[in-house]
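Moving on, here comes chain A:
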Amino acid sequence: GGNNANKPDDAAKSGGNTATAEGPKKRVALVTPEKIGVNQFFTQMVEGLEKAGSEFNLETKVIESTDPTQVEQNLRAAVAEKYDLIITAAFSAADALKKVAAENPNQSFAIIDTVVDAPNVRSIEFREHEAAYLLGAAAGLSTKTGKVGAVVAMDVPLLSKYTSGFEQGLKSVKPDATLLINYVGSFTDPAKAKELALLQHSKGADFIAGFSAVGDSGVFEAAKEKGFYTSGQDTDRTVEDPEHVVLSQLKETDTVTYETAKDFAQGNFTFGSVSYGLKENGVGLTFVTADSPSPLSPFIGQENVDKLKKIRDDILSGAIVVKNPLAP
Partner candidate 1 sequence: MLLQMEGITKRYGSLIANDRVDFSLQEGEVHALVGENGAGKSTLMRILYGEEQPSEGRIIVGGRERVFATPSDAIAAGIGMVHQHFMLFPSFTVAENIVIGREPKAGVKFDRKAAAEHVKTLSEKFGMPVDPWAKVADCPVGVQQRIEILKVLNQGAKIIILDEPTGALTPLEVEWLLKAIKRLAKQGISFILISHKLNEVLGSADRITVLRDGKVIGSVKASDTDAAALSRMMVGRELAKFERKPVVPGEAILTVDNVTVLGDRGTKPLLDRVSLTVRAGEIVGIAGVSGNGQSELLQVVSGLRRVHSGKVTLGGKDVTGLSAGEFRRAGLAHIPEDRYLWGSAKEESVADNAIMGHLASLSKGGILRKRLIREKVARWIDAFRVKTGSLETKAKHLSGGNMQKLIVAREMAHGTPFVIAAEPTRGVDIGAMETIHEALLKRRDEGGAILLVSSELSEILKLSDRILVLYEGRVAGELSAGDATEEKISFLMAGGSGNETH
Partner candidate 2 sequence: MKRINWTAYAQSLAAPLLAVGVGLLVGAIAIWAVGGSVGTTYAEMWKGAFGSFYFTASTLTRATPIILTALGVSLAFRAGFFNLGAEGQMVFGALAAALAALYVPGPGPVKMLAAVAAGMLAGGLWSLLAGWLDTRFRMNLLITTLLLNYIAVYTAGYLVAFPLKEKGGTGGAQTAMLDNSAWLPKLFAGTTLHAGFIVAIAAAVLLALFLTFTTKGYEIRMLGSNPLFAAYGGVKRGQLMLVSMLLSGALAGLAGTFEVLGTQYRYIDNMLTSPGYAWSGIMATLLAGSNPIGSVLAAILLAALQTGGMGVERNTEVPLEISSVIQSSLILFVSARITFSFIKRRKARAANGNAA
């Protein structure tokens, strides 16, 4: 589709590379279980893949599925097209991958953000709860009112990694803080997300974290209108409005995809399960684990950032253990 890496200019670039490379180009396909767009996660994967493609002379291809039921068909089509590596993502692709991987034992696969236990699959997981913990701690350290909000897309187990981590972090620094959680009921409803943020603000929350996918933009608007503070997800969203969007919880799906493709290109690819947390720099928090082009908001303050860095170190050292709500 439209996200294909082989746009004419890319092709020209990689064509230039081919001259220097030896042998045929390795081919990598990315099959997403849903349309790219709403979930930032997939957009970043595409970016990571394309970057790896141009740096390591890979032929890359993105195949979007309209819905998860199409994944199996797309995986099989990718196998038939003889891609050297097929990457997919999310739990909704897991069942299909299990099937297709078992049927094609000589084909290499990778799946991001969930685990598929098969000899020819590399699984990459994230420990988002660690980053959420940091975000929660940041909220706890910075709040003036002692009330903190979270606007969450849906009440589903996957997102409890975020809410639970957030709450653990918040309570660790401010045990008496009040956490208001509201669910939008959709990944694509900024109007409702904004309404919920306004509601939480009217109840006294001065920091409201957005966990509502596209809805986060609604939370940001509410913050701008009412002058409270908020945070975004996945990428550094502080750049959009550093005054109000004061933090962003990072999830480096682009890096992870990039590295997967890179390993493959360089022959370092291994199967099995890998987990990315704070330690591996797979997840993080702006200002604390990664620099940001935005100015640091006085609401957070350098002092708190230093404290947060300390907390991060404690997590890394194991002094603080963040509970994963999904762990058995």
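Just so it is clear, a contact is a pair of C-beta atoms (placed from the backbone, for glycine too) under 8 Å apart; a residue touches a chain by one contact, two chains touch by 3 or more; residues count from 1.
Regarding candidate selection, all candidates are chains of the complex that A comes from, given by their letters.
Nothing here was measured: the structure is a model prediction, and the numbers come from that model.
Between chain A and the candidates 1 or 2, a touch occurs in this complex only for 2. Contact residues on chain A toward candidate 2 in their complex (touch as defined above): 1-2, 4, 7, 34-35, 63-70, 72-74, 76-78, 81, 91-92, 94-95, 103, 114-115, 155-158, 161, 326, 328.
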